[in-house]
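Please read the structure below before turning to the comments.
With one protein chain held back, the other chains of the complex are shown just where they sit.
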Amino acid sequence: MTTTLKDVVDVLDRLYPPRTAQSWDQVGLVTGDPEQPVERILLALDPTLAVIEEARDLHADLVVTHHPLLLRGIHSVATTTAKGASITGLVVGDIALYVAHTNADVAANGVCEALAAAAGLTDTSPLAVVEDQPLGRVGRLAAPTTLGAFATALHAALPAAASGLRVSGPPDAPVETVAVLGGAGDDQFAAVRASGADVYVTADLRHHPALEAREESRGGAPYLVDAGHWSSEAVWLQTLRDALAGALRVDIDISTVRTDPWTFTVGAENLGGMP
Amino acid sequence: MTTTLKDVVDVLDRLYPPRTAQSWDQVGLVTGDPEQPVERILLALDPTLAVIEEARDLHADLVVTHHPLLLRGIHSVATTTAKGASITGLVVGDIALYVAHTNADVAANGVCEALAAAAGLTDTSPLAVVEDQPLGRVGRLAAPTTLGAFATALHAALPAAASGLRVSGPPDAPVETVAVLGGAGDDQFAAVRASGADVYVTADLRHHPALEAREESRGGAPYLVDAGHWSSEAVWLQTLRDALAGALRVDIDISTVRTDPWTFTVGAENLGGMP
Amino acid sequence: MTTTLKDVVDVLDRLYPPRTAQSWDQVGLVTGDPEQPVERILLALDPTLAVIEEARDLHADLVVTHHPLLLRGIHSVATTTAKGASITGLVVGDIALYVAHTNADVAANGVCEALAAAAGLTDTSPLAVVEDQPLGRVGRLAAPTTLGAFATALHAALPAAASGLRVSGPPDAPVETVAVLGGAGDDQFAAVRASGADVYVTADLRHHPALEAREESRGGAPYLVDAGHWSSEAVWLQTLRDALAGALRVDIDISTVRTDPWTFTVGAENLGGMP
Amino acid sequence: MTTTLKDVVDVLDRLYPPRTAQSWDQVGLVTGDPEQPVERILLALDPTLAVIEEARDLHADLVVTHHPLLLRGIHSVATTTAKGASITGLVVGDIALYVAHTNADVAANGVCEALAAAAGLTDTSPLAVVEDQPLGRVGRLAAPTTLGAFATALHAALPAAASGLRVSGPPDAPVETVAVLGGAGDDQFAAVRASGADVYVTADLRHHPALEAREESRGGAPYLVDAGHWSSEAVWLQTLRDALAGALRVDIDISTVRTDPWTFTVGAENLGGMP
Amino acid sequence: MTTTLKDVVDVLDRLYPPRTAQSWDQVGLVTGDPEQPVERILLALDPTLAVIEEARDLHADLVVTHHPLLLRGIHSVATTTAKGASITGLVVGDIALYVAHTNADVAANGVCEALAAAAGLTDTSPLAVVEDQPLGRVGRLAAPTTLGAFATALHAALPAAASGLRVSGPPDAPVETVAVLGGAGDDQFAAVRASGADVYVTADLRHHPALEAREESRGGAPYLVDAGHWSSEAVWLQTLRDALAGALRVDIDISTVRTDPWTFTVGAENLGGMP
Partner (left out) sequence: MTTTLKDVVDVLDRLYPPRTAQSWDQVGLVTGDPEQPVERILLALDPTLAVIEEARDLHADLVVTHHPLLLRGIHSVATTTAKGASITGLVVGDIALYVAHTNADVAANGVCEALAAAAGLTDTSPLAVVEDQPLGRVGRLAAPTTLGAFATALHAALPAAASGLRVSGPPDAPVETVAVLGGAGDDQFAAVRASGADVYVTADLRHHPALEAREESRGGAPYLVDAGHWSSEAVWLQTLRDALAGALRVDIDISTVRTDPWTFTVGAENLGGMP
């Protein structure tokens, strides 16, 4: 029996209920017709033009991404803008697009839990509750370690991007309790301090919020690890594939496109002097 | 004859007129009494607790920074918050604080011009005009080069921070026209595209704005260099010292504190494999 | 030589410059690629599903409408909503959509001028100036007439819709000066009174604004004619065809779909008892 | 014993409690002194100048209307504006004015229930709940019929206005479940679709909301009947008279002024070709 | 020949053009019909119920006040509120009401100039320009005096109210330059400081604004005189009478009602110990 887009959407909506998304978010089906058949699904963090091309090459019928294509409403899909070209590429290629964003962040088997697992955390609990949903996780490492060793192990457990991980704090500082929040987490510093975490793993930290958080900590814990927006969330795609594979009889691929925008660095000071 | 704080403020206000600051900004004198004498000035990008301690150790009477300490208004200076501890430390130590922020960005001999010079630009013109002030600069290199070589040279010309420079684009892409905007520049991508620049040097670029800019460019020029908020602006402190030294007979130091929040990286992919 | 979509857009942008649209409006290209060829254009007031089907049947490459399809931004083009089904239908059918809305209202050879011509007006001048653009027109009839006769003649000159024209005022009242504003005009009553018009031809008049305007006139002039949103604006499509035909060598059709939402009336009191 | 205005207000406030009005509404006593005697009441939909004159001619002491005279606050009652002339006419004529608006819409024996009865509905339930009040009604006809026959019967049951009823949908479409909302109902289309109604009877439907509702229905049910703002609500005045007559020993008249703004139509396409 | 209300309004509008009122103000005709005859005018600062009763007793056809009756819009004129009772009293008594408020403040021969004259100022210039109108006045006394003597003389020159004048500053402080702003002037302290005034005469000064102004002055000049809202503005009614008497042949009275809300004081510390 043919699997339809509606069948897949039902599974995804059950795994990541749209009502658990934040009020400002835009999740669910972006292109496609519920009646169209789905034989192959491509999973990616971002619905970029390169990902859409990959889907076309793979003859995928559906792309599932974490990040919305149309977080801001659009008034045109003409190909003169990147957003319009993306929508046109999807529709012309008969490729559906489905987004699970903040609803995937908060879910069991969601983005934050995947990151917590990659960080080696146990006994996790929510970092904060936002709009009634558990955002981020706090947990403990199997054994105490140092900030440098922790960051090195985390890097090995995440999909690699060009920028690597950025760390604020002395490499030999002891860490045992860890807070994680995939993607941009600079609005949860107060929750991190309240949690008693020794280190906070998140991404997209800009100068001012990061520096103010460091000042508020007077240079001590919680230390900061900026794990990269893409790396800290793309780790979830494997979890997603497993969950879908268990519920649907379709082919599922994880995109090989690294949608992190950075290509290389110059002069980054890697711990131990190694790239 | 003794130099007073008022004398120094007059010089700074002339170099960087407060009326040229953006409407949302908070610039000028933050602590101090205009009548107090000034014998030594310390220049820094951020008025952190470590910089205030450095000023105390150096017996500096005045700290001049680029970033405001009180961009958001405060209702308490009790030492229970970092901002309160900073203010208390300055006042108790009899140390004045003066801020030149967006007025320093736009000025001749300002932050953007210092960055343009470090990038090797000539024939510069404003990148955008915001609230009637020239923000950012666009110019040409002395000779065409590659993106990789440009980034390497730029890194050498800027104060070094742990994260190095992040680059989006192929290392061998040709570049000749360059747009620069010190600090956070993710609201000027449209101006950059309109300028015809091959590469945009700025900082604090987060995943979504950077990725959308790359999509809008369909993978081609303008490429991106995130030079780091601290590195891209601290380069100006030398210019500032020279300007003040020419107008005042006081001792002037540039802070040795690297107020960039990051200590080290893990796994950053440096061009050429070197750290 | 092939006419491209870009060629047609250039002609339309010259006739109805997008910068003359009101600030809240959304005009220009909604679907399509500037490089695609255009051999046949379909003109319609609204981009409804029926009009899109008509375009497909006619093998039209481009639909030009007065009303925007996406006045409010959208976050999905899945076929589960009418807007999404419309966009999908256009893109799959390789049909471009271009909108000239308030920029067409104000233009020479625009909607208001077409309506003024249908009403038989001469010596026309703007009714109001809104955001620096001339909105509506005021003019004089060739000869004085009665309200009933004027409305009857106007009805004959406009594309017919089911609701006909609704008139407020005695059939034998004298009229000579006429104000017109195609589409919804209930925010211009003060300008109409200031213009000295005997009757105001517009559409989409609801109970409260219409009744308050009649009270303010104490039952006298200016009388009101609600000519129907579709009828009062679709009259412009002939003008548009002529203008495009003079500039482009493509086939141009006016839609035969009456996109007015009403099918029939019951109990409407037609002047003279005739439909 | 004399009936005072206060006595009448008490009865009206009990029938249509002011606290059940929507938050933006303005209901209750507009002119008059609670101690003044009331011997004759005039009921009308709108407090127009013609209705006030009718009240004066009838020596009515009180006018009760559905629509507010002062929904927007006023800063002058000089006779230079229609609102001022109305207030002055009432006060000089010693005529009180009382308004029951959205509180009358939602009440048992209110406007929506009067319209539901005129439409022949049974088993009615609320169409929507807005600010905790039941707005509109959904019910079933005694027997299935066609859209044309339904509209014809509804027209016969309502006070007649010049525009008649406008209908969107094929005359022979089957209808059995009906949603009604007197006055302007274009913000309840989603509730109507959710209710499963075959047809929606409301008024003041403009081009864009009506057309978008029809598009969303893909041309099928729910069909639309615009019954006219005045006709769809004036049907309630008889209910109101009966309720007041049962509670007060005063003379009560229903206004003979048709406050619908329209005088006649031209070219309306009546079902069956009859006016 | 009879003087009509329109004639009087024309004179008042010429003396105090409504377009010179502040944008938030509500001035002009509040009750009345332009065609009604005017034989007697009553002038007052506030349109209180007692003033309306006085007008009725005097058979005045028009009341002209400085303060608006309906600064906030009203939705009812029922006698259950004071505003409604006032409007009803005016309309039933056939008494027109005209308001000249902020347009009278700024005018030549307006409120601020009347107060400046009472204070004995010469060489006056505007204190501030607000919405393009000259608000308040600054001038010099004929000769230097003390704060105590100045306040005593000002009290003698103004209509007396129960609270007298409140003064902040030492009685023997020297004053020569004076700023005045009738009514509530606590938003012009910065302009007063910039003007170099020794003392600021205004009214309705609350604890916090007054105390902050005194702190900003470090206890020195500019000192403050709160002359009372009523006293500081009612002084203008004599000017108004003279201006109207020169332009109209009607009887003009100044109200004998002291509309200042205060009846008496307890324990006020009068200079010199005298009441």
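Read from first to last, the chains carry the letters A, B, C, D and E; within each, the first residue is number 1.
Definition applied: contacts are C-beta pairs under 8 Å (C-beta built on N, C-alpha and C of every residue); 3 or more make two chains touch, one makes a residue touch a chain.
Treat the numbers as computed from the prediction; the structure is a model and nothing was measured.
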item	value
Which displayed chains the unshown chain touches	B, E
Residue among B:V91, B:V130, B:A149 or B:L248 touching the omitted chain	B:V91
Chain not shown: contacting residue from E:V92, E:V130 or E:A210	E:A210
Residue numbers in chain E that touch the chain omitted from display	46, 48-50, 67, 81-82, 86, 148, 151-152, 154-155, 160, 162-171, 183-184, 203-208, 210-216, 218-219, 224, 226, 229-230, 259-271, 273-275
Contact footprint on chain B, counting only the chain that is left out	26, 28-34, 68, 70-80, 87-88, 91-92, 96
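One rule holds for everything that comes next: only the chains that are shown with their structure count from here on.
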item	value
Any chain in contact with chain B as well as chain D	none
Between chain A and chain E, the fewest steps along chains that touch one another	3
Angle of the C-alpha superposing rotation, chain D to chain E, to the nearest 5 degrees	180
From chain E, the most remote chain by mean C-alpha position	A
Inter-chain centre distance, chain C versus chain D - centres from mean C-alpha coordinates, in Å	31
Residues of chain A touching at least two other chains	none
Graph class of chain-chain contacts, one of line, ring, star, complete, other	line
